[in-house]
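These notes are about the structure you will find just below.
Only one protein chain is missing; all other protein chains are in place.
Order of writing sets the labels: A and B. Residues in every chain begin at 1.
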Amino acid sequence: MAEAHPAAPVGREFNPWPVVIFIVLVCLAVLFLAPTAGVLLSSVKTTREIALGDLWSFPTRLYLGNFVEVLNKPAVHQYLINTLLVTVPATAASIGLGVLAGYVFAKLPFRGSEALFLVIVAGMFFPPQVILIPLYRLFNAVGLIDTLYPVILIHIAMGMPICTLLMRNFFATVPNALREAAILEGASEWQVLTRVALPLSLPALAVLATLQFTWIWNDFLWPLIFTQSDDKRTIMLGIVNLKGQYLVAWGIQGALSLVASLPTLIVFLFFQRYFIKGMTMGAVKG
Amino acid sequence: MERETGVWRLVFLALPLGVFTVLVIWPLASSFYYSFTNWNGFSDNFEFVGFLNFKKLWTDKLFFNAAVNTAIWMVAAVLIPTLLGLGLALLIDSRIPGGSVFKSIFYFPICLSAVVVGQIWIWIYQPDWGLLNVAIGAVTNTSPDFAWLAKPDTALGSVIAAWCWQHTGLAMVIYLAGLTSIPEDLLEVCEIEGASTWQRLRVVIIPLLTPATVVVVALNVINSLKGFEILYIMTGGGPFNSSDTLAMHMYNESFKKYLMGYGSAISVVLFIVALTIIGIYFRELKKVDEIYG
Partner (left out) sequence: MFSRSTMLMAAIVAPAIAAATPSFAQDGGEVSIMHYFTGALGLEVLQEIFNEFQEKSGVAIKESPIGHEDFKSGILVRAAGHNLPDVFSYWAGARTQFVIDHDSLRPIDDMWAANGLDNVIAKSVADGATVYNGKHYLVPFNYHYAGMFYNTKVMADAGITEMPKTWDEFLAMCETLNSKGVTPIALGSKNRWPAQFWFDYLVLRTAGTEYRAKLMDGSASYNDPEVQKAMGLWKELVDKGYFVANANADDWTDAGDKVARGDAAMTLMGTWITGYWNGIDLKPEADYNFFEFPQITEGLPNAVVGPVDGFVISANAANPEGAEKFLNFVVSDTDIQTKWASSRGALSANTGIDPSIYTPVMQKAAKAVADADAFVFNYDLSTPPPVAEVGLSMFSRFMDDPSKVDAILDQAAEDAKKAFTE
């Protein structure tokens, strides 16, 4: 969306709308940025300043100690590595499973497939606390407690419904004629999926990759329950645990929060080009 | 041919269904099982109590309170970000300089975790020096000290506002992607025909955005069900249960009062409600499919 087209063909009278819209957007952006400014401000103040002065005032000096402390902690490095180790495979695998299931529901329906689809999609609608204890017993029985595997597996399972739903909807817009033509030319379903359907589905994949990455990265319930040692914990737990029983380190929490949100922002900036390009491609065939 | 398709179905579905059955269906089923017991979580000595937990739901005032709040939450958390996101997308799509900067600004809140978003908004709603009261004071030239999160009338609404701030960007991004797929010449035709902006929006743009709307609504519904965390952080369901949702109520009964059996009964109800919503959504989806399929 960055491309600035020439505003209007030459010769027409001045159009005031772009200016008005621009001003409206600037106002909205300021409104939107205000809460974010809260995190920024907290991250460059000491806990004493936050407790005694007020948070929202402009800092008289830039205190970077919070960032120094956060970035120098070996524990924080470990948290970040663990979070990546969970997020990347879980994102990829949940999308992979969603692609497989979504393809069947969209292109190879069978008796009862709608009911099955309904059950899978319903799987995203309950509070995760419902299945906490049974899952804990399960992973305890197979000896996976205090490893990252349960967290990865659960995120795959919990992410599958949304991936299935989105991929099914997207595959549904891929014309059946394309599939039939490929099959007639001797392609297998696997080849239809990977060579025909998937390349047309880049936007859905990009949206899912961004969302799944963000959600899994920011989750703290599952790692909280399934990991125990500090060297297995994820970054969100690191942030949560900065809050002590009777103590709170606001400044450090703010700094760590900013550091922790960078990867998700980078992922978004990286993938967003694809989801626009892809959507346009989808439309061309429309 | 048909047999071959059957094999492929099996191959494609085996892994997804396997994972789903073991990690979602089975735990859910055992939760259903506990809803018929008086289990407290600690002890293995529990009894079957039949439908006692479900009967109790009828006399539990907090349950009804939570059900109403859940309905309010769902409607608001789905509608508001969707409409705001559409509005932002339309504004940004009108070839404004710095469009990508705006897009990143509006999207950024999604990158933050519920823990952080909750804390920032607690600071915004703080009665004495919170940004909101200070801003209202500056505009009206008074010094309000209204406690947004501490008053039963405003607690839920205040959390919803924070929620919308975080999720509007998601709807916006998807609508923006959808907008790029609307053929340019179609809009030019509108202009030549002399259609007003509103007519163009109503007759051409919004109908053509239906696929994007399907995605946005689905994502918002799922997200809003995940709203447990931010409520937990900002109000904890308080003050005195005024912002409880079913998920929060289930958590309180199970983990604070150690009534696992009763908590499971609440989640069974929640699940049935969810299935109904999905059923409705699914029916609407099929209508869309018929248009685009």
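Here is the rule we use: a residue touches a chain if its C-beta (ideal position, glycine included) is under 8 Å from a C-beta of that chain, and two chains touch if they have at least 3 such contacts.
Just so it is clear, the structure is predicted and the values come from calculations on it, not from any experiment.
Within the full complex, the chain left out of the display contacts the shown chains A, B. Screening A:75, A:181 or A:262 against the full complex identifies A:75 as the residue touching the chain left out. Contact with the omitted chain, checked across A:114, A:180 or A:230, is made by A:230. Interface residues of subunit A facing the missing partner chain: 47-48, 51-52, 65-66, 68-69, 72-75, 78, 129, 132-133, 136-137, 140, 145, 224-225, 228-231, 240-249, 252. Take subunit B: the residues that touch the chain left off the picture are 40-43, 125-128, 145, 147-152, 236, 238-241, 251-252, 254-260.
In the analysis below, only the chains that are shown with their structure count from here on.
Between the CA-based centres of subunit A and subunit B the separation comes to 15 Å, rounded to the whole angstrom. Interface residues of subunit B, counted against subunit A in their complex, comprise 4-6, 8-9, 11-13, 15-17, 19-20, 22-28, 30-31, 41, 88, 91-100, 102-117, 119-121, 123-124, 129, 131, 134, 162, 165, 170, 173-174, 176-178, 180-183, 211, 214-215, 218-219, 221-222, 225-226, 228-229, 246-247, 250-251, 254-255, 260, 264, 267, 270-271, 274-275, 277-279, 282, 285, 289, 292-293. Of all residues in subunit A, only 1-2, 4-5, 7, 17-18, 21-22, 24-25, 28-29, 32-36, 38-39, 42, 54-56, 97-98, 100-101, 103-104, 108, 110, 114, 117-127, 129-131, 133-135, 138, 153-154, 156-158, 160-162, 164-166, 169, 172-173, 188-190, 193, 203, 207, 211, 214-215, 218, 220-221, 236, 239-240, 253-254, 257, 260-262, 264-265, 268-269, 272, 275-276, 278-280, 282-283, 286 touch subunit B in the complex they form.
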